[in-house]
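For this view, one protein chain was removed and the others were kept in their places.
The letters A and B name the chains in turn, as written, and every chain counts its residues from 1.
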């Protein structure tokens, strides 16, 4: 690897670190800022993804839809407080399309309930497309592929 | 990122890797060596941290207090053998104060009991201040912010 490749790898790792920190600190209002305006965001299961079924638990095709999602979550917040902790590893460029990069990463999310009970909330793989603009790297597409068939929540939160 | 920034990022990641390896191999006698002499070490909960309550499960203000802690743990070792495994991700410089860096990272600790039972022991965030000396990077301050309200142990171990 040469210096530009190394710098790019670390910048991408920082993108995922900042993304995780945003979600874990419940700063959901800032979550759409990680995406370009005409983004695709999708949460699906590995089963559906492999069978090429298009829909998912969440399917959004613009940053505005992500903002709407956050508003809906804020209004529907009828649950007990809980905390999420994202562990992201293995950030890896899969393909370089010059104007964009296909990037994959593994994630594991641990949920801590108010009584202290900790559970494995979600595990899976990010299959993303990222672009570099003047303000740094953003997601043009993020597909969250869950290892499980479902997630234990009534209203799917961003992952 | 330029070369010095990249080198610094990787050196910091190594600091956390070595720190985790020290704890996971139960080499607690070496644990204080990761800190400067006038360090602050604190384990607290997210709830207490956000409410700005000063105290915590552990609060030490010098490397000697950390050494005392290790001695106490060794003498009180009345529990069945268990193993801890730290997964640390998202090491990220939050602020550069020239003489020191504010660094954050996510951690997840898995505990394995002697009968093989594995549990999520702790998850949370390190909010640290690190300084570079002739012998490399050390913690001037380490705040361990637990996602949970408590940890499942009678005598808090280093995290």
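Heads up, the rule we're going with is that contacts are C-beta pairs under 8 Å (C-beta built on N, C-alpha and C of every residue); 3 or more make two chains touch, one makes a residue touch a chain.
Since the model is a prediction, treat every value here as computed from it, not as a measurement.
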Next item on the list: From the listed residues A:11, A:33 or A:147, report the one that touches the chain absent from this view.
Entry: A:147
Notebook entry, point to check: Which of these touches the unseen chain: A:108, A:130 or A:157?
Noted result: A:108
Margin query: Touch as defined at the start, partner being the missing chain; which of B:42, B:63, B:86 or B:129 qualifies?
Written below: B:86
Notebook entry, point to check: Which parts of chain B are in contact with the chain that was left out?
Noted result: 3, 6-7, 10-11, 14, 16-18, 20-21, 24, 83, 85-89, 108, 110, 112, 114-116, 118-120
Notebook entry, point to check: Since one chain has been left out of the picture, which residues of chain A touch it in the full complex?
Noted result: 1-3, 6, 9, 46, 87, 89-92, 104, 106, 108, 120, 123-125, 147-150
